[in-house]
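One protein chain is absent from this view; the other protein chains keep their places.
Chain lettering (A and B) follows the sequence in which the chains are written, and residue indices restart at 1 in each chain.
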């Protein structure tokens, strides 16, 4: 056995990127043997953007491949700059068709019509089903393995205009905020764990009594005041901005998954909370869908109980750290 | 050209696993040149779990990447322990909503409603369409390239409670069995080939006359007696447990794909067989869907023609070897 020092200066690999390698790490000898650490393109050995940042010192926002604890490789978007960076995009919820009431594309509520026999709807808030791609996240619903795989402490939310391309997400977003209380440590480590504890299901409880946790947020774009104005005047009268709230229940016992940006104090949560189970009793099927009844008094009017066109036509991107 | 012996002691690769390599295999010289066999993480060079077991001596149940004959890389679950192991998960069929009659999610029958004009339904039993992920296989329908790519001899079936996570599939399953007669060698090598010969299509034939093959099974969990009890007393009167049967046809000429665990002797197969074409004439649209009419006399009652709640809410995982 002959000792040899070789140095990988540059490794041109699938994906077309040249991954500069540390000579000391690139190839090392151990007792006459050879150990190679190869990172293929953006396929770095990390299970979250946080790990990517900490371990590989990755600094740019953008798309990266992660590897889940089960070995699943998937690409997602990393926000490496907000409040220290290390945020992993795990899901995106959008309203593909406000006039389609629990029809195809309503994966965050139900694609089965408004149906009391299907109270949990599609069930994607607390299962391991995945769909969509990061590049298509503002064009169709999106959920990746990070949603259930990453053990997180905090959440960040971006409201990005539908069809925006990922390089412009940050600059085109209309609202961005994040928690910094490490609340997930008390609620199952991620949304999968949280919603196992707070099922999103028609009839699971009643308004006020069974509301899930409300976590204060810090704004990275916008403020409680600008947040408030995206929803109609009636809605503003029954929520407090500056929070992200989980599992809201309305007057008729329909369940919604996330009130993103606000904490309900009233029971008409269908006008400002998103996602949900498979049944909304009031005026059925009119409130059934991913963005429930954002169009309560007309599409995008921002009058009465109606949300603004801006928030109605924005994808809600959910990040973990 | 200088000869050199180098030994790769450990190779840390994307996926975060340390793949111990055989020094003699790791790097070899051939006539002054160098040949390297690199296995990246779980991306081993195998097209089935059987090959993974035989070639790489892989012994643990779990998720692995396979590569199909066309070069498609996909992850699936390998059962490496049952009856010698080497079983590849190729599909999962579940009823996402018993009350949705041939609606979204009924990929193993039809997502187009009960329709005589669409007799073959979605056609996934004999096409090369794929969907879902192994980690989400109990949360949504699943089919991978192995379904049509792997040339198999036998089949194994697990009935696993919906939403169970893959590490608990085996322990939480309610019924498991497999064939050991190498029947696939006579029927096209896999389900794709078998269903090309026995199309799943309304009106293709009549009950009893055109029933597809019934293959005896050995039970790995349960027995013919426990299998029988998962279906209602009326159903028990017209099937024999201990088989897996392909392409059943009922009284009204509707076609079902698999009677998993039983061999029909009567013609009300909609109460204990799964999958199918796109049209069930009787009481339309009530029998149309992935689990047809398991709820014939009420959901999960296990009375009359109704199946038990346990079997109705279990995903049918299909393996090849």
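What we mean here is this: contacts are C-beta pairs under 8 Å (C-beta built on N, C-alpha and C of every residue); 3 or more make two chains touch, one makes a residue touch a chain.
All of these numbers come straight from a predicted model, not from anything done at the bench.
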Which of B:127, B:151, B:172 or B:301 contacts the chain that the document leaves out: B:127
Chain not shown: contacting residue from B:47, B:293 or B:306: B:47
Among B:111, B:250 or B:287, residue touching the chain not depicted: B:111
Touching residues on subunit B - with respect to the absent chain: 1-2, 4, 30-40, 43-47, 65, 67, 70-73, 104, 111-113, 115, 117-118, 122-124, 126-130, 145
Hidden partner interface residues of subunit A, rising order: 4-17, 23, 27, 40-42, 62-65, 75, 96-100, 103-105, 132-133, 135-136, 138-140, 163, 165-166
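Simple rule for what comes next: only the chains that are shown with their structure count from here on.
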Angle of rotation relating subunit A to subunit B [CA atoms, steps of 5 degrees]: 120
Rounded Å distance, subunit A centre to subunit B centre (Cα mean): 31
